[in-house]
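A short write-up of the structure that comes next.
Note that one protein chain is taken out, while the other chains of the complex remain in position.
Showing chain A:
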Amino acid sequence: MKSRRLVAAGATGLVVAMLAACGGGDGGNSASSMYTWISNASDRAQWEAFVTAAQQEDPEFDLRLEGPSFEDYWTTVHTRMGAADAPCILTTQAARAQELDDILMPLDDLAAEHGLDISMYNDAMIEALTVDGTVRAIPYDAEPVVLYYNKDRFAEAGLDEPGLNYTREQFLADARALTGEGRYGFAVPPVFTGGPGIPLSSANGNVPVADGELQLTEPGFVEDMQWAFDLVAEHGVAAAPQSGDPTDVHLQEFTSSNAAMIIDGPWFYETLTSETDGEVGIAVVPSRSGEPRGNIQGSGFGISRSCDDPDTAFANIMKITTPEVVGEVGRTRGTVPSVARSVDAWAEGKPAQDVAVVEALLESGIPLETTPTWNELETTFTRYSSEGYRGHRSAEEILTMLQESVR
(Lines give C-alpha, C1' and ligand atoms only; values in the text may rest on other atoms or scores of the structure.)
Protein backbone atom coordinates (compact mmCIF):
# COMPACT_ATOMS: atom_id res chain seq x y z
CA MET A 1 0.00 0.00 0.00
CA LYS A 2 2.83 2.29 0.96
CA SER A 3 4.66 1.59 -2.29
CA ARG A 4 1.50 2.33 -4.30
CA ARG A 5 1.23 5.70 -2.60
CA LEU A 6 4.89 6.36 -3.31
CA VAL A 7 4.46 5.47 -7.01
CA ALA A 8 1.34 7.66 -7.26
CA ALA A 9 3.07 10.56 -5.53
CA GLY A 10 6.12 10.16 -7.75
CA ALA A 11 4.05 10.09 -10.94
CA THR A 12 2.06 13.14 -9.89
CA GLY A 13 5.24 14.99 -9.00
CA LEU A 14 6.76 14.11 -12.35
CA VAL A 15 3.71 15.38 -14.28
CA VAL A 16 3.63 18.62 -12.32
CA ALA A 17 7.37 19.10 -12.74
CA MET A 18 7.18 18.50 -16.48
CA LEU A 19 4.24 20.84 -16.94
CA ALA A 20 5.96 23.49 -14.87
CA ALA A 21 9.08 23.07 -16.97
CA CYS A 22 7.03 23.47 -20.15
CA GLY A 23 5.28 26.55 -18.90
CA GLY A 24 8.08 28.06 -16.94
CA GLY A 25 9.35 31.34 -18.15
CA ASP A 26 12.23 32.46 -16.02
CA GLY A 27 15.79 31.46 -15.92
CA GLY A 28 19.10 32.68 -17.23
CA ASN A 29 19.16 34.47 -20.58
CA SER A 30 21.82 35.87 -22.80
CA ALA A 31 21.51 39.55 -23.60
CA SER A 32 23.97 39.06 -26.46
CA SER A 33 22.05 36.27 -28.16
CA MET A 34 19.30 36.62 -30.73
CA TYR A 35 16.63 34.14 -31.73
CA THR A 36 15.52 34.69 -35.29
CA TRP A 37 14.61 32.88 -38.50
CA ILE A 38 17.59 31.45 -40.35
CA SER A 39 16.18 29.54 -43.31
CA ASN A 40 19.34 29.60 -45.38
CA ALA A 41 22.76 31.16 -45.87
CA SER A 42 21.13 34.35 -47.18
CA ASP A 43 19.17 34.79 -43.93
CA ARG A 44 22.28 34.25 -41.85
CA ALA A 45 24.22 36.71 -44.00
CA GLN A 46 21.49 39.30 -43.42
CA TRP A 47 21.68 39.01 -39.63
CA GLU A 48 25.47 38.99 -39.73
CA ALA A 49 25.30 42.18 -41.81
CA PHE A 50 23.74 43.93 -38.78
CA VAL A 51 26.60 42.75 -36.57
CA THR A 52 29.25 43.76 -39.11
CA ALA A 53 27.66 47.20 -39.53
CA ALA A 54 27.46 47.70 -35.76
CA GLN A 55 31.11 46.71 -35.38
CA GLN A 56 32.10 49.77 -37.41
CA GLU A 57 31.03 51.81 -34.38
CA ASP A 58 31.90 49.26 -31.68
CA PRO A 59 34.54 46.70 -32.79
CA GLU A 60 33.89 44.62 -29.64
CA PHE A 61 30.20 44.19 -30.43
CA ASP A 62 28.99 40.67 -31.10
CA LEU A 63 25.67 38.87 -31.24
CA ARG A 64 25.16 35.12 -31.10
CA LEU A 65 22.56 33.98 -33.61
CA GLU A 66 20.30 30.97 -33.44
CA GLY A 67 16.98 29.95 -34.90
CA PRO A 68 15.04 27.67 -37.24
CA SER A 69 13.62 28.27 -40.71
CA PHE A 70 11.11 31.08 -41.23
CA GLU A 71 8.19 28.64 -41.41
CA ASP A 72 9.15 26.92 -38.15
CA TYR A 73 10.08 30.11 -36.32
CA TRP A 74 6.52 31.12 -35.44
CA THR A 75 5.86 27.79 -33.78
CA THR A 76 9.17 27.32 -32.00
CA VAL A 77 9.67 30.87 -30.75
CA HIS A 78 7.15 30.35 -27.93
CA THR A 79 8.74 27.17 -26.64
CA ARG A 80 12.30 28.47 -27.12
CA MET A 81 11.57 31.59 -25.10
CA GLY A 82 10.34 29.37 -22.27
CA ALA A 83 13.71 27.64 -21.91
CA ALA A 84 16.19 28.58 -19.21
CA ASP A 85 18.94 29.41 -21.71
CA ALA A 86 16.72 31.35 -24.11
CA PRO A 87 18.23 34.32 -25.95
CA CYS A 88 17.07 37.73 -24.76
CA ILE A 89 16.63 39.27 -28.20
CA LEU A 90 14.16 37.96 -30.72
CA THR A 91 12.96 39.06 -34.12
CA THR A 92 9.35 39.64 -35.09
CA GLN A 93 7.51 40.70 -38.18
CA ALA A 94 5.26 43.70 -37.51
CA ALA A 95 2.34 41.55 -38.68
CA ARG A 96 3.14 39.00 -35.94
CA ALA A 97 3.70 41.40 -33.05
CA GLN A 98 0.15 40.99 -31.74
CA GLU A 99 0.53 37.23 -31.85
CA LEU A 100 3.78 37.41 -29.83
CA ASP A 101 2.23 39.70 -27.22
CA ASP A 102 2.85 37.16 -24.45
CA ILE A 103 6.59 36.92 -25.05
CA LEU A 104 7.54 40.45 -26.17
CA MET A 105 8.48 42.89 -23.42
CA PRO A 106 7.19 46.51 -23.66
CA LEU A 107 10.14 48.71 -24.65
CA ASP A 108 8.87 52.26 -23.97
CA ASP A 109 10.48 52.61 -20.53
CA LEU A 110 13.77 51.13 -21.74
CA ALA A 111 13.77 53.50 -24.71
CA ALA A 112 13.23 56.46 -22.38
CA GLU A 113 15.97 55.31 -19.99
CA HIS A 114 18.44 54.78 -22.84
CA GLY A 115 17.47 58.03 -24.59
CA LEU A 116 16.31 56.37 -27.80
CA ASP A 117 14.20 58.64 -29.99
CA ILE A 118 11.57 56.23 -31.29
CA SER A 119 10.02 58.95 -33.46
CA MET A 120 12.90 58.66 -35.94
CA TYR A 121 11.57 55.29 -37.08
CA ASN A 122 8.87 54.88 -39.69
CA ASP A 123 5.51 55.79 -38.15
CA ALA A 124 3.62 52.96 -39.81
CA MET A 125 6.12 50.41 -38.50
CA ILE A 126 6.02 51.77 -34.95
CA GLU A 127 2.22 51.69 -35.12
CA ALA A 128 2.27 48.09 -36.35
CA LEU A 129 4.75 47.07 -33.64
CA THR A 130 2.65 48.64 -30.89
CA VAL A 131 0.62 46.18 -28.83
CA ASP A 132 -1.73 47.32 -26.07
CA GLY A 133 -0.29 50.82 -26.31
CA THR A 134 3.35 49.81 -25.89
CA VAL A 135 6.10 49.39 -28.46
CA ARG A 136 7.30 45.75 -28.53
CA ALA A 137 10.12 45.90 -31.07
CA ILE A 138 12.45 48.41 -32.69
CA PRO A 139 12.04 48.20 -36.48
CA TYR A 140 15.03 47.71 -38.75
CA ASP A 141 13.12 47.96 -42.01
CA ALA A 142 9.94 49.55 -43.33
CA GLU A 143 9.02 47.99 -46.61
CA PRO A 144 6.07 49.12 -48.71
CA VAL A 145 4.58 46.28 -50.75
CA VAL A 146 5.18 46.93 -54.44
CA LEU A 147 4.21 45.59 -57.85
CA TYR A 148 7.07 43.75 -59.58
CA TYR A 149 6.86 43.54 -63.35
CA ASN A 150 8.89 41.89 -66.05
CA LYS A 151 10.07 44.65 -68.40
CA ASP A 152 10.85 42.21 -71.19
CA ARG A 153 7.30 40.80 -71.14
CA PHE A 154 5.86 44.34 -71.24
CA ALA A 155 8.12 45.22 -74.18
CA GLU A 156 7.15 42.03 -76.05
CA ALA A 157 3.47 42.91 -75.63
CA GLY A 158 4.09 46.54 -76.67
CA LEU A 159 2.77 47.87 -73.35
CA ASP A 160 3.79 50.97 -71.43
CA GLU A 161 5.54 50.18 -68.18
CA PRO A 162 3.69 51.07 -64.96
CA GLY A 163 5.21 53.59 -62.58
CA LEU A 164 4.15 55.98 -59.85
CA ASN A 165 0.50 56.01 -60.92
CA TYR A 166 -1.30 52.81 -61.84
CA THR A 167 -5.06 52.36 -61.97
CA ARG A 168 -6.80 49.01 -61.52
CA GLU A 169 -8.32 49.31 -64.98
CA GLN A 170 -4.90 49.78 -66.58
CA PHE A 171 -3.47 46.93 -64.52
CA LEU A 172 -6.27 44.60 -65.64
CA ALA A 173 -5.87 45.64 -69.29
CA ASP A 174 -2.12 45.00 -69.07
CA ALA A 175 -2.61 41.66 -67.32
CA ARG A 176 -5.06 40.54 -70.02
CA ALA A 177 -2.65 41.56 -72.76
CA LEU A 178 0.14 39.62 -71.05
CA THR A 179 -1.93 36.44 -70.65
CA GLY A 180 -1.82 33.76 -73.31
CA GLU A 181 0.17 30.87 -74.78
CA GLY A 182 0.50 29.19 -71.40
CA ARG A 183 1.74 32.32 -69.65
CA TYR A 184 -0.09 34.69 -67.36
CA GLY A 185 -0.09 38.39 -66.68
CA PHE A 186 -0.17 37.93 -62.91
CA ALA A 187 0.48 35.28 -60.23
CA VAL A 188 -1.06 34.84 -56.78
CA PRO A 189 -0.18 32.69 -53.76
CA PRO A 190 -3.00 31.22 -51.63
CA VAL A 191 -1.99 33.14 -48.48
CA PHE A 192 -3.55 36.17 -46.77
CA THR A 193 -0.73 38.44 -45.56
CA GLY A 194 1.57 37.69 -48.48
CA GLY A 195 -1.22 37.61 -51.05
CA PRO A 196 -2.45 40.43 -53.27
CA GLY A 197 -5.74 41.05 -51.40
CA ILE A 198 -4.39 43.15 -48.54
CA PRO A 199 -2.07 45.39 -50.64
CA LEU A 200 -4.80 45.92 -53.24
CA SER A 201 -7.23 46.89 -50.46
CA SER A 202 -4.69 49.08 -48.68
CA ALA A 203 -4.08 50.94 -51.93
CA ASN A 204 -7.74 51.99 -51.71
CA GLY A 205 -7.50 52.74 -47.99
CA ASN A 206 -9.29 49.57 -46.85
CA VAL A 207 -7.68 47.49 -44.10
CA PRO A 208 -8.58 44.19 -42.40
CA VAL A 209 -8.06 45.46 -38.82
CA ALA A 210 -9.02 48.73 -37.18
CA ASP A 211 -8.51 49.66 -33.53
CA GLY A 212 -7.33 46.14 -32.79
CA GLU A 213 -10.52 44.52 -34.10
CA LEU A 214 -10.97 42.39 -37.19
CA GLN A 215 -13.19 44.13 -39.74
CA LEU A 216 -13.04 41.62 -42.56
CA THR A 217 -16.65 42.21 -43.54
CA GLU A 218 -16.20 45.95 -44.04
CA PRO A 219 -17.74 46.53 -47.54
CA GLY A 220 -14.66 48.20 -49.04
CA PHE A 221 -12.37 45.39 -47.93
CA VAL A 222 -14.79 42.72 -49.16
CA GLU A 223 -15.10 44.45 -52.54
CA ASP A 224 -11.33 44.71 -52.96
CA MET A 225 -10.80 41.07 -51.97
CA GLN A 226 -13.47 40.03 -54.47
CA TRP A 227 -11.65 42.06 -57.13
CA ALA A 228 -8.47 40.12 -56.31
CA PHE A 229 -10.38 36.79 -56.54
CA ASP A 230 -11.95 37.86 -59.85
CA LEU A 231 -8.54 38.41 -61.41
CA VAL A 232 -8.40 34.61 -61.49
CA ALA A 233 -12.02 33.47 -61.38
CA GLU A 234 -13.49 35.94 -63.87
CA HIS A 235 -10.66 37.44 -65.90
CA GLY A 236 -8.30 34.45 -65.92
CA VAL A 237 -5.15 36.59 -65.81
CA ALA A 238 -3.52 34.33 -63.18
CA ALA A 239 -3.53 30.62 -62.41
CA ALA A 240 -5.74 29.56 -59.50
CA PRO A 241 -3.59 28.65 -56.49
CA GLN A 242 -4.20 25.53 -54.45
CA SER A 243 -4.42 25.43 -50.68
CA GLY A 244 -1.35 23.20 -50.50
CA ASP A 245 0.80 25.41 -52.70
CA PRO A 246 4.01 26.77 -51.19
CA THR A 247 3.82 30.38 -50.06
CA ASP A 248 6.34 31.43 -52.71
CA VAL A 249 4.50 29.88 -55.66
CA HIS A 250 4.01 33.33 -57.21
CA LEU A 251 7.73 34.07 -56.95
CA GLN A 252 8.51 30.86 -58.83
CA GLU A 253 6.05 31.81 -61.56
CA PHE A 254 7.56 35.29 -61.82
CA THR A 255 11.24 34.31 -61.89
CA SER A 256 10.51 31.76 -64.61
CA SER A 257 8.65 34.55 -66.51
CA ASN A 258 5.46 32.48 -66.56
CA ALA A 259 3.86 35.46 -64.82
CA ALA A 260 4.60 39.04 -65.87
CA MET A 261 3.58 40.72 -62.59
CA ILE A 262 3.36 39.90 -58.90
CA ILE A 263 2.73 41.86 -55.71
CA ASP A 264 5.20 41.42 -52.86
CA GLY A 265 7.61 43.26 -50.58
CA PRO A 266 10.90 44.98 -51.46
CA TRP A 267 12.69 42.37 -49.33
CA PHE A 268 12.63 40.20 -52.48
CA TYR A 269 14.12 42.99 -54.63
CA GLU A 270 17.64 41.55 -54.81
CA THR A 271 16.39 38.01 -55.37
CA LEU A 272 13.88 38.90 -58.07
CA THR A 273 16.10 41.33 -59.97
CA SER A 274 18.97 38.84 -60.04
CA GLU A 275 17.10 35.56 -60.62
CA THR A 276 14.24 36.49 -62.95
CA ASP A 277 14.29 35.49 -66.58
CA GLY A 278 14.06 39.09 -67.85
CA GLU A 279 14.68 42.60 -66.55
CA VAL A 280 12.61 43.52 -63.50
CA GLY A 281 11.10 46.84 -62.49
CA ILE A 282 8.86 47.92 -59.63
CA ALA A 283 5.73 50.07 -59.60
CA VAL A 284 3.06 51.10 -57.15
CA VAL A 285 0.28 48.65 -56.31
CA PRO A 286 -2.71 49.49 -58.55
CA SER A 287 -5.59 51.39 -56.94
CA ARG A 288 -8.94 52.77 -58.01
CA SER A 289 -7.55 56.31 -58.25
CA GLY A 290 -4.13 55.25 -59.47
CA GLU A 291 -2.51 57.22 -56.67
CA PRO A 292 0.28 55.47 -54.74
CA ARG A 293 -0.66 54.22 -51.30
CA GLY A 294 1.65 51.76 -49.61
CA ASN A 295 0.98 48.89 -47.30
CA ILE A 296 3.99 48.97 -45.01
CA GLN A 297 5.35 45.70 -43.69
CA GLY A 298 8.62 44.94 -41.98
CA SER A 299 10.29 43.50 -38.92
CA GLY A 300 12.00 44.53 -35.73
CA PHE A 301 14.04 43.40 -32.75
CA GLY A 302 12.32 42.82 -29.41
CA ILE A 303 13.20 41.49 -25.97
CA SER A 304 11.78 38.38 -24.37
CA ARG A 305 9.73 38.88 -21.21
CA SER A 306 11.86 36.19 -19.58
CA CYS A 307 15.10 38.10 -20.20
CA ASP A 308 16.99 38.68 -16.96
CA ASP A 309 19.10 41.52 -18.34
CA PRO A 310 16.83 43.67 -20.52
CA ASP A 311 19.06 46.74 -20.12
CA THR A 312 22.00 45.09 -21.85
CA ALA A 313 19.72 43.49 -24.41
CA PHE A 314 18.17 46.87 -25.25
CA ALA A 315 21.60 48.47 -25.52
CA ASN A 316 22.50 45.77 -28.04
CA ILE A 317 19.30 46.36 -30.00
CA MET A 318 20.11 50.07 -30.11
CA LYS A 319 23.48 49.25 -31.66
CA ILE A 320 21.91 47.33 -34.55
CA THR A 321 19.11 49.81 -35.24
CA THR A 322 21.03 53.07 -35.55
CA PRO A 323 20.38 55.04 -38.78
CA GLU A 324 23.89 54.15 -39.91
CA VAL A 325 23.47 50.42 -39.32
CA VAL A 326 20.01 50.05 -40.91
CA GLY A 327 21.25 52.16 -43.83
CA GLU A 328 24.35 50.01 -44.28
CA VAL A 329 22.30 46.79 -44.12
CA GLY A 330 19.89 48.33 -46.64
CA ARG A 331 22.83 49.08 -48.91
CA THR A 332 24.40 45.64 -48.64
CA ARG A 333 21.32 43.42 -48.23
CA GLY A 334 18.54 45.39 -49.89
CA THR A 335 16.15 45.85 -46.95
CA VAL A 336 14.46 49.27 -46.98
CA PRO A 337 15.67 51.04 -43.80
CA SER A 338 13.22 51.90 -41.04
CA VAL A 339 14.77 55.38 -40.71
CA ALA A 340 13.86 57.88 -43.46
CA ARG A 341 17.27 59.53 -43.67
CA SER A 342 18.92 56.15 -44.23
CA VAL A 343 16.92 55.37 -47.38
CA ASP A 344 19.60 57.08 -49.49
CA ALA A 345 22.03 54.31 -48.52
CA TRP A 346 19.52 51.70 -49.68
CA ALA A 347 18.97 53.61 -52.95
CA GLU A 348 22.63 53.42 -53.98
CA GLY A 349 22.99 51.66 -57.33
CA LYS A 350 19.25 51.16 -57.86
CA PRO A 351 17.27 52.58 -60.83
CA ALA A 352 15.85 56.03 -60.08
CA GLN A 353 12.28 54.91 -60.85
CA ASP A 354 12.46 51.99 -58.41
CA VAL A 355 13.73 54.32 -55.70
CA ALA A 356 11.00 56.87 -56.47
CA VAL A 357 8.34 54.17 -56.18
CA VAL A 358 9.53 53.04 -52.76
CA GLU A 359 9.89 56.61 -51.51
CA ALA A 360 6.38 57.52 -52.69
CA LEU A 361 4.88 54.44 -51.03
CA LEU A 362 6.80 55.10 -47.80
CA GLU A 363 5.37 58.61 -47.64
CA SER A 364 1.78 57.48 -48.07
CA GLY A 365 2.16 54.12 -46.31
CA ILE A 366 -0.31 52.69 -43.87
CA PRO A 367 0.65 49.91 -41.44
CA LEU A 368 -0.58 46.35 -41.55
CA GLU A 369 -2.31 46.13 -38.21
CA THR A 370 -3.04 42.59 -37.02
CA THR A 371 -4.70 40.74 -34.14
CA PRO A 372 -3.46 38.07 -31.71
CA THR A 373 -5.34 35.43 -33.72
CA TRP A 374 -3.70 36.44 -37.00
CA ASN A 375 -2.08 33.05 -37.60
CA GLU A 376 -5.43 31.32 -37.28
CA LEU A 377 -6.85 33.77 -39.79
CA GLU A 378 -3.88 33.21 -42.09
CA THR A 379 -4.11 29.41 -41.92
CA THR A 380 -7.87 29.31 -42.48
CA PHE A 381 -7.77 31.84 -45.31
CA THR A 382 -5.07 29.80 -47.05
CA ARG A 383 -7.38 26.77 -47.04
CA TYR A 384 -10.36 28.72 -48.36
CA SER A 385 -8.71 31.16 -50.78
CA SER A 386 -8.42 28.59 -53.56
CA GLU A 387 -12.22 28.35 -53.52
CA GLY A 388 -12.42 32.14 -53.82
CA TYR A 389 -9.93 32.26 -56.67
CA ARG A 390 -11.85 29.50 -58.46
CA GLY A 391 -15.17 31.27 -58.02
CA HIS A 392 -16.67 28.55 -55.83
CA ARG A 393 -17.20 30.98 -52.96
CA SER A 394 -17.44 34.75 -52.89
CA ALA A 395 -15.13 36.99 -50.89
CA GLU A 396 -18.11 37.93 -48.74
CA GLU A 397 -18.80 34.28 -47.85
CA ILE A 398 -15.18 33.55 -47.01
CA LEU A 399 -14.52 36.75 -45.08
CA THR A 400 -17.81 36.48 -43.15
CA MET A 401 -16.97 32.90 -42.20
CA LEU A 402 -13.48 34.00 -41.08
CA GLN A 403 -14.83 36.97 -39.14
CA GLU A 404 -17.23 34.69 -37.24
CA SER A 405 -15.10 31.58 -36.80
CA VAL A 406 -11.62 32.74 -35.86
CA ARG A 407 -11.49 31.78 -32.20
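The rule we apply is simple: a residue touches a chain if its C-beta (ideal position, glycine included) is under 8 Å from a C-beta of that chain, and two chains touch if they have at least 3 such contacts; residues count from 1.
FYI, contacts and distances are computed from a predicted model.
Per the UniProt record, the chain missing from the shown structure is "Carbohydrate ABC transporter permease", taken from the list "Acyl carrier protein", "Urease accessory protein UreD", "Carbohydrate ABC transporter permease" or "FAD-binding protein". When the whole complex is considered, the residue among A:122, A:297, A:321 or A:386 that touches the unshown chain is A:386. Interface note for the absent chain: among A:116, A:172, A:240 or A:360, the touching residue is A:240.
The chain not shown here is touched by just one of A:57, A:102, A:169 or A:277, and that residue is A:102. Interface residues of chain A facing the missing partner chain: 11, 14-15, 18-20, 23-25, 74-75, 78-79, 81-82, 102-103, 190, 239-240, 242-244, 373, 375-376, 379, 382-384, 386-387, 390, 392-393, 405, 407.
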